[in-house]
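For chain A:
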Amino acid sequence: MMTDLMLPKLFFGYFAVVMIALSVLIITVRNPVHSVLWMLALFFHIAGLYLFLNAEFLAAVQIILYAGAILVLFLFVIMMLNLKEELTAERFIGEWPIAIAVGASIIMFIFFAINKFVQGPTGQYSIEAIKAETHTKALGKALFSNYILHFEIAGIILLVAIVGAIVLAKKR
Partner candidate 1 sequence: MQEIGYPILSTLIFLPIAGAILISLIKRTSDTFIKRTALLISLITFVLSVPLFSSFDKTTANMQFTETYNWIPSWGIKYALGIDGISVLFVLLSTLLTILCVTVSWNSIKDKVKEFYAALLLIEGAMIGVFCSLDLFLFYIFWEAMLIPMYLLIGVWGGPNRLYAAIKFFLYTLVGSVLMLVGIIVLYLNSGQGSERSFDILHMMTISYPYHIQLILFWAFFAAFAVKVPMWPVHTWLPDAHTEAPTAGSVILAGILIKMGAYGFLRFSMPLFPEATKAMAPAMMILSVIAIIYGGIICFGQTDLKRLIAYSSVSHMGFITLGLFALNTQGIQGGILQMINHGIVTGALFLCVGMIYDRTHTRQIADYGGTASVMPIYAAFFMVFTLASIGLPGTNGFVGEFLIILGAFTASKTLGVLAATGIIIGAGYMLWLYQRIFFMETNPKIQGHNDINLRELLTLVPMIILVIWIGIYPNTFLSFMDASVQNLINKVNTAGLVQTAQQAVEVIK
Partner candidate 2 sequence: MMNIVIPDLRPVTPEIIITLSATALLMLELIFKNKGIFALIGISTAAAVLYAMPMSYGETFFAEGTAMFISDNYSAYFKLIFMISLVLSILISVRYIQRQKAEYGEYYSLLLFAAAGMMLMASARDLILLYLGLELMALSTYILAGIKRHDIKSNEAAIKYFLLGAFSSAMLLYGISLLYGLTATTDLYKIAEHLKATEVTATLLLSMALIAVAFLFKIAAAPFHMWAPDVYEGAPTSITAFMSVGPKAAGFAVIGRVFYIGFENIQTDWTAIFIGVAILTIAVGNILALVQTNIKRMLAYSSIAHAGYMLIGIIPGTQESMSAMMVYMLIYAFMNIGAFSIVILLEKGDEIKDYEGLAKSHPLIAALMLVFMFSLTGIPPTAGFIGKFNIFMAAINAGYTWLVVIAVIFSAISAYYYLRIVMNMYMKEMKEEIIIHPSISLNAAIVLTVLMVFVIGIIPSIVIG
């Protein structure tokens, strides 16, 4: 009894601790390259958490798209700038204590708020239901029926991103 009651909690505990640690590292380390790498690690853990919440497709996307595409993009850009100077430069803005104070007080509120949390009504996509037709399929069906418009728009957004990247970054 204890085990299958404890095990998920332990799992979660591990993930949580590591993720928080990683995020803190990301925003504190001096070298941008390092923080990208820590981010990579973080993304893997997030993906893990997704699996844990049986959203395997999302986990995959997280790895492929985020880790695979976005982070690489970040790396490219970082290579562009002068790391030497970056390593000596000041990391934080002068007013960082204020910022932290504000952040801290906000999270205080958030916690105050979310332990009042009451979850909404449950829908028909129970774990069993998703297990029945695979997660990917379930997602896909929704995406191409009800959310077709959203899907198209997402496409357009990416198009705009491409155009923008070209317009802004290309030589002429």
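Per the selection procedure, all candidates are chains of the complex that A comes from, given by their letters.
Simple rule for what comes next: a contact is a pair of C-beta atoms (placed from the backbone, for glycine too) under 8 Å apart; a residue touches a chain by one contact, two chains touch by 3 or more; residues count from 1.
In this text, all values refer to a predicted model and were calculated from it rather than measured experimentally.
K.L.:
Which option touches chain A in the complex, given 1 or 2? Just the number is fine.
P.N.:
2
K.L.:
Under the touch definition given earlier, write down the residues of chain A that touch candidate 2 in their complex.
P.N.:
109-110, 112-114, 116-123, 141-142, 144-150, 153-154, 156-157, 159-161, 163-164, 166-168
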